[in-house]
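Excluded from the complex is one protein chain; the other protein chains are retained at their positions.
Note that the chains take the letters A and B in the order they are written out, and that residue 1 is the start of every chain.
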Amino acid sequence: MARKATGENMDKEKDEVGYITAVSRPVKGCAGDTGEWRVFRPVKDAEKCNSCLLCWVYCPEASISKDDLEVDYQYCKGCGICAVECPTGAMTMVKEVKQ
Amino acid sequence: MVSFKDLPEEELFLAGSTACQGCPSSLALRLAFKALGKNTILLVVASCTSVLQGSYPLSAINLPLMNVAFATGGASASGVVAGLKALHKKGEIDEEPNVLVWAGDGGTYDIGIQSLSGAAERETDFIYVCYNNEMYSNTGTQRSGATPLGAWTTTTPGGKAQQRKDIAQIMIAHRIPYVATASLAYPLDFYQKMIKAKGIRGTKYIELMAPCPPGWKFPSSQMIEVSRMAVQCGMWLLYEHEEGETKFTGATKRMIEGKVKKKPVKQYLEIQGRFRQVLSSPEGQAAEDQLEEEVSESIRRLQGWVPEYI
Partner (left out) sequence: MRVLETGNHLIAHSANASAVEVVPAYPITPQTQIIEKIAELIAQGKMDAEYIPVESEHSACAALVSASLTGARAFSATSSHGLAYMHEMLHYAAGIRVPVVMANVNRALGPGWNIWCDHQDSISQRDTGWMQVYVASHQEAVDTVIQAFRITEDRSVLVPMMLNLDAFVLSHTYMDADVPTREEVAKYLPPYKPIWKLDPRMPVTHGSVVYPVDFSETRQSLQIGHQNARGVIKKAMAEFQDMFGRWHGDLVETYKLDDARFVIIAMGSIAAESRVAVDRLRSQGKEVGLLRVRFFRPFPNEELRELCAGREGLLVIDRDYSYGNQGALFTETKGAIYGKMDVPATNLIVGIGGRDVTHDLVEEMVTKAWAGELDEVTWGDSQVSSGHEVTREVLAEFGQLLDEC
């Protein structure tokens, strides 16, 4: 979700309550598509995965889902923790290829 | 015995934040929110967390959040808790939400110590989490009262000449019902400590070691490994203190009991760029020895509270 231009964010505040104070709303991707930060991307080998859930637990960006342990590449920043901590080597980091 | 399966799936920390890759604070927030749930009011003391949550008009945190001034973690909590009591008294809220203060070591050890101390002495009913990355991270890695001996920061370019404080011990001296330390390398230990804190009335202090990849100079992928090594060599001790007694927990417990051999501090120091300078200097060995002695002294002091060792 892109940030709006000058003053537009405030107009909604003013209309809603008649005065302005900077109140922010929670939303996914508040910093944009942080997946674009990546240099390396985590890739899962489903055969090796034993669903230990460590990658899900350790992801600082909440970008791995608990039920299917799939990476959300829109937001994954490629920190590499999941690959280092994966006990079976199912998760590895590969160089990101920009489209 | 809780396992990873038992951790709630819901994410109250929303992906796509402004945090650095591998940020320990964002991971810790994720886990803390799973323990406390939606009925929580979060107070964020000026720190990296003030910035990693995103900027107006968007936020990465799906909880009512107040960004508070640097020195005011404890005092702001006291105000919120009093306000909630007032609302509860007049029937405007049914159940008082959890109140969680999230502060860095700067806002806890240094500028925030007064208001934390005051809130603890007032027995304010809240959880205070200090995520300790051993420096002022948000302003670009300056030294704090939590910075260990020998560590490089921008304001200790030759390596810090003084030892760090031990705030958890100071909080024990406040006679609050629960003090604990935690590490992200032992996430279930952290999670369980948060759950336990949630169920206790009074001031609860949890200090979490938060290795910062850019500040400590190591690759972001090593963040959990660095957390682990700190515990394995004793530079970070896992324990909890309640009802006048200290108990070591998890990997620290195994180490103290001799089930696992304590690793030397050297390996932990060598993996971090911030110690490279002191280690390669003439003072290197002396600094390493002093840090080993600090570990021994901390263990001795803690053992004074452990029933088996008294």
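Note that in this section contacts are C-beta pairs under 8 Å (C-beta built on N, C-alpha and C of every residue); 3 or more make two chains touch, one makes a residue touch a chain.
Because the structure is a prediction, the values reported are computed rather than measured.
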Residue of B:S25, B:S47, B:S78 or B:S183 touching the missing chain in the full complex: B:S78
Options B:N39, B:Q267 or B:Q285, residue touching the unrepresented chain: B:N39
Subunit A residues that touch the omitted chain in the full complex: 3, 5-7, 9-10, 14, 17-26
Positions on subunit B where the hidden chain makes contact: 38-41, 43, 50-51, 53-57, 59, 61-69, 71-72, 74-80, 82-87, 89, 92, 97, 114-115, 117-118, 121-122
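The definition used in the following text is that only the chains that are shown with their structure count from here on.
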Cα-centroid distance, subunit A relative to subunit B, in whole angstrom: 23
Of all residues in subunit B, those that touch subunit A in their complex: 4-5, 7, 9, 11, 13-19, 21-24, 26-27, 30-31, 53-63, 184, 187, 219-225
Complex contacts: residues of subunit A adjacent to subunit B: 1, 3-4, 9, 22-34, 37, 52-54, 56-63, 66-67, 72, 74-75, 77-81, 83-85, 93
